[in-house]
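My questions will all concern the structure given below.
Excluded from the complex is one protein chain; the other protein chains are retained at their positions.
Entry: subunit A
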Amino acid sequence: SFVIFSKGMSASAHIATKSSTNSFLESEDLNAAVRHVCRDVVALVALLYCSPVLHCIVTSSKEDRSPGPISLINPFHLLKTGDKAFGEFLLDEIKEEKKIQMNKSLPKMSGGWEQEMNGTEVKLTRQVSGEKVTVTFNVNNSIPPNFEEEVEQGQQQKPAEDEPEIVSSPNFVIEVTKQGAKYSLVFDCHFPEDEMSHGDGEEENDIFAIREVSFQPEGDSDWKETSYTLNTDSLDWALYDHMMDFLADRGVDNTFADELVELSTAIEHQEYIKFLEDLQSFVNCK
C-alpha cells in the first residue's frame, strides 16, 4: 500500500491495494477492489487538479530550484507580465520623445565642416590654408551631471513644461595637422560647468576652454602617453589666449562651440530614441 499526503491539506488521499494469494482475476473481491481503486484514482486526480499547492510543487519543481518558501505566484507568469508592462511603457516613452524631438534632421555646422559619424562618435573635418583641422567628440556621457540632478529635483517641484531642456556638451578634441610637420598639435577641450549658472544668463566662464595640449602622431595612431602634455590649469594666461586665438583662426571659436553643442544635443537625443526602440524590440522579442 502507499499513501500520498498533500501539504497543508487536512484530508489525505490514499490508495490501498490488497494483495491476495488467491487468483486475482477470478475474485469478486478483485472487481470491488478495482472499482475502489478507480474511484480513488479519480479522487486523486481531482485532488491534484484542485490543489494549488500541489500544482506549484509540480511547476516549481521544473523551473524554480532555488531554496526558500514556495510562492503562490508563478515566476514565469510574473516575468511575462513585467515585460509586457515594460514594453508598453517604452512605447509611450518613444512617442513622447519623438514629439519633443526638435530636429528630425541634424543641424548643420557652419564654416564648411565635413561630418562623419561612427555610432556615438562624431568627427568634423575642415581644410584651412593647407592645414587639416579635425574635431572629435562622443555623445556618450555628455550631459553634465549637475543638470541631471537639477532635472530630478525639478521634477518634484516644477511642472513638466518648466523643466530645462537637456543639453549635451561633450568634451572634444581638436587636432591640427600641417603638411610639413611630423606631429599633430592636439587640444583637449571642454565646456566649463559654471557653478553660478543655471541657464539664467549669469555665466561668467568662457563658452569653451582648453584643458590640455600635446603633440601626437598624425592620423589614427595610438595616443602617446609619453608625449609631454601641457595642462592649462597653471598656464600663463597670455599663452592661453594665444592658443585660443590660434584655434579661432582655424574656425574653432565661440560660434563653433555653440553649434557643436546644438549638434551634439540633437545626436544624443536621436541615439536615445534609437536605444529605446531597440530596447522595446528586445523586450518584446520571444
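Some points to look at:
Convention: a contact is a pair of C-beta atoms (placed from the backbone, for glycine too) under 8 Å apart; a residue touches a chain by one contact, two chains touch by 3 or more; residues count from 1.
Keep in mind that, in the parts below, contacts and distances are computed from a predicted model.
For the chain that is left out, the UniProt protein name among "Alkyl transferase", "holo-[acyl-carrier-protein] synthase", "Ribonuclease, putative" or "AP-2 complex subunit alpha" is "Ribonuclease, putative".
Interface note: of A:M109, A:V213 or A:M244, the residue touching the hidden chain in the full complex is A:M244. Against the chain not displayed here, subunit A makes contact via residues 201, 203-207, 237-238, 241-242, 244-245, 248, 253-255, 258.
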